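Here the complex is missing one protein chain, while the rest keep their positions.
To keep things simple, chains are lettered A and B as they appear, and every chain counts its residues starting from 1.
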Amino acid sequence: MSAHEQFQVQAVSSSYWRVTFSNGEINLIDPDTIEQLAELITRMEQAPDLTAVVFRSANPDFFMAHWDMLADRSRVAGMKPAPSGLHPFADNLYRLAKVPAVTISEINGRARGAGSEFVLATDIRFAGPSAILGQFEVGVGSVPGGNPSGRLPRLLGRGRALEILLGADDFDADLAAAYGYVNRVLPQDELDRFVDAFARRIAGFDKTAVQETKALVDTVTEPPVEEFGTALATFFRTSGRPENAHRVKRLFEGGLQQPDGVELDLGRAVDLTS
Amino acid sequence: MSAHEQFQVQAVSSSYWRVTFSNGEINLIDPDTIEQLAELITRMEQAPDLTAVVFRSANPDFFMAHWDMLADRSRVAGMKPAPSGLHPFADNLYRLAKVPAVTISEINGRARGAGSEFVLATDIRFAGPSAILGQFEVGVGSVPGGNPSGRLPRLLGRGRALEILLGADDFDADLAAAYGYVNRVLPQDELDRFVDAFARRIAGFDKTAVQETKALVDTVTEPPVEEFGTALATFFRTSGRPENAHRVKRLFEGGLQQPDGVELDLGRAVDLTS
Partner (left out) sequence: MSAHEQFQVQAVSSSYWRVTFSNGEINLIDPDTIEQLAELITRMEQAPDLTAVVFRSANPDFFMAHWDMLADRSRVAGMKPAPSGLHPFADNLYRLAKVPAVTISEINGRARGAGSEFVLATDIRFAGPSAILGQFEVGVGSVPGGNPSGRLPRLLGRGRALEILLGADDFDADLAAAYGYVNRVLPQDELDRFVDAFARRIAGFDKTAVQETKALVDTVTEPPVEEFGTALATFFRTSGRPENAHRVKRLFEGGLQQPDGVELDLGRAVDLTS
């Protein structure tokens, strides 16, 4: 794959890939991300020996910031549906959870909005102390589109899911672990080694055992495909409404989508009452 | 509403209400509570801008003690079913979870039995260090009627749900948070300010985004209406059986439904073996 890809794949072996995400100064998710992730998922589905995949970020402060709110809406709207019938953005999140290999997010820095939805679509989430997760969408007047409304309550219960989704605030690593938003927090100087050892371990196991065990869990845990379609349709219907333009405008005036400014404290920045 | 209402509604703004519950010395739940809560829920459903509601108690020691075991059983039995087909007691708990606004319980003191069922029907539970939650019904020979048998396992898993329901003991704030029975515990001197800020924050968000996000979560988390009917029918069938009269009698002799005595330590008081 080319050096211009957002997802740099390091094939440590045929059974273990390390994938590093990089896109601009704060790792926004944009239409190119959708297309490249779809291709990557297909590669993962087709790699015969692939058993473990770790997703990392090249940026210690931003795992994946969130959806690029300046992206070309007509390009997104015009994307061809995936074979599932879903828009490719939703299809990625649906399909990623079902790849035969185990997928592990190694989270440093911020994973908000679509970045949170990405890590929720991976199987296992290990976080460093700097990790910050959140679904800020309600804070700018939108319903989250990547079905965290389906994944979060199944993962950690209705009460905490509603706090995360409706409060639209940031959750630091310790609170995220206490809630089950991430599996656990590791000390900064152990995280990389821990995740690598965990992935190598599984990559050394029999692929059939890994794949079939995961498939059994999928039948119990995976939301139905329609749920992803409904969530994304609700996002498209609720985002960009004029009555919330002042919220977005204020954030951009505060430096939204730039490495300094409101991105550092977005959970607080969306609160117009504080 | 009149000053004699059990639920005092303070409309901080059209989008944010603070509701304070008060009923006698220990905040029992009685037939009047059922009727007044049904009216309040209807008001909440119909308030066009209402986005966040906080439920509090006027009594620092009792959020809501439990169902009034001296209530007129024929009055309860004679209550007209709600449009859902449910008895109004069950309908309140079913319907409260579905109001368009987010509902938040700010829990100080005891919330047992129907009081626990009430907070479980709200969306989010924040507790002070004095909070005590429990479902003591099995300890007096009854099956809980407000469907905690449906809500607790979905919230925190079968193992801990069965411990709570069958052990019929008290859970202090820290254990309740460790189990996910409440979202989290705040220090006493921060709780009120924290909950108020959380509610104001959401009340400042776009109501459509809050309401539609919550509705998506509801489709994943809310028990079917029949489950509430079954739970209440099982309560009616199992409560008040003569073989358990000695349990209730002993509790009343120990000061049940009074501010001192067994209500302070009800989880222990139902244990006839200790």
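Criterion: a residue touches a chain if its C-beta (ideal position, glycine included) is under 8 Å from a C-beta of that chain, and two chains touch if they have at least 3 such contacts.
None of the values given here were measured: they were computed from a predicted structure.
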Residue in contact with the excluded chain [from B:Glu45, B:Glu163, B:Asp196 or B:Asp218]: B:Glu163
Residue of A:Arg154, A:Arg237 or A:Arg250 touching the missing chain in the full complex: A:Arg154
Residues of subunit A in contact with the chain not shown: 102, 123-125, 154-156, 180, 182-184, 197-198, 200-206, 208-210, 212-214, 216-217, 219-221
Residues belonging to subunit B that touch the chain removed from view: 137-139, 141-144, 149-150, 152-154, 156-163, 165-169, 175, 178, 223, 227, 230-231, 234, 238, 241, 243-244, 247, 270-274
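What we mean here is this: only the chains that are shown with their structure count from here on.
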Averaged-CA centre spacing for the pair subunit B and subunit A, given as whole angstrom: 35
